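Let me give you the structure first, and then I'll get to my questions.
Omission of a single protein chain aside, the complex is shown with its protein chains in their original locations.
This part shows chain A:
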Amino acid sequence: MSNAAVTAAATSQATDAGKSALARLSAAFIGRLVIIIPYLWLVFFFLIPFIIVFKISLSQTAIAIPPYTPVLDFGDGLSGFLAQLKQLSIDNYTWLTQDALYFNAYVTSVIVAAISTVLTLLVGYPIAYGMARAPATLRPTLLMLVILPFWTSFLIRVYAWIGILKPEGLLNQLLLATGVISQPLIVLNTYTAIFIGIVYSYLPFMVLPLYSSLEKMDYSLIEAAKDLGCPPTSAFWKITFPLSVPGVIAGCLLVFIPAVGEFVIPDLLGGSQTLMIGKTLWNEFFANRDWPVSSAVAVILLLLLIVPIMLFQRAQARAQEQDK
């Protein structure tokens, strides 16, 4: 800023005290707005919808538009409200416990997500480690190469695997041509295909946090351990791995939580033989048009994920503190 501008600013500040009080007031007001606008947006479009989901999960299915009985509408005054309160039912939840399909879908989803998370970690760790040890000039390029597939459509990446995995697909063609197998492998429409799909689609989410914690590591620690006669494997388990634990936790949560409710991968790669809760919710909503039951499915899924989600949020907050 030029001297003249500084002087002008200083004089205007000194001479116009009233105006500066007003400016301070408006600055405080703008500061408020910075908080209030995104806050209200998220309350309205993120928090309130969950309350509505919960509310509708307690209502009954009806042949109407929208297809459920009205619940907790304040339009009829207090007496109408109380009458509706009596109509609330946990029927949808009882229904979920009675039909083994839902229970199986929840359990299968958690198991599939857990196995996929471990597989993603096993595939992602060597990649992240290799990247962190790469020459510093090469690292930005490697980092971009990991992020780039993440920018291409999720749907497209899952779709690409159909052509590879199907019975007459490229994988079987290759294996048959090289004589590794004599019968085509059935991979598409099995849980194996879902594992491959999840590992493939979520790999960047695992590699990035692992890389950022491995890159920060002080490599002289390993050299010191080596000098003191520690074999490389035990140096890895005693030094490298413990130091990368924050990255492991963040990566695993980033893969596990969305994978439990995944819809696209089980639908396109898993076929009709596999059972996962995201697909169940989708079918309940789009095929059966049963909004109250799909809301109940969503509420239970959310309850199932609330602990991992809170762990994720705490890990995020801690990482943020460390950055400061």
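Keep this in mind: a residue touches a chain if its C-beta (ideal position, glycine included) is under 8 Å from a C-beta of that chain, and two chains touch if they have at least 3 such contacts; residues count from 1.
By definition in this document, contacts and distances are computed from a predicted model.
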item	value
Undepicted complex member, UniProt protein name, chosen from "CheW protein", "Extracellular solute-binding protein", "Choline dehydrogenase" or "Putrescine ABC transporter permease PotI"	"Putrescine ABC transporter permease PotI"
Which residue of A:V112, A:I194 or A:L253 touches the chain not shown here	A:L253
Absent-chain contact - pick from A:V146, A:A225 or A:L275	A:V146
Touching residue (missing chain; options A:A27, A:I90 or A:I111)	A:A27
Interface with the unshown chain - residue positions in chain A	1, 6, 9-10, 12-13, 23, 27, 30-31, 34-35, 37-39, 41-43, 45-50, 52-53, 56, 66, 123-124, 126-127, 129-131, 133-136, 140, 142, 144-146, 148-149, 151-157, 159-164, 166, 168-170, 173, 200, 203-204, 207, 219, 222, 253-254, 257-258, 260-264, 268, 278, 281-282, 285-286, 291, 294-295, 298, 301-302, 305, 308-309, 312-313, 316-317, 320, 323-324
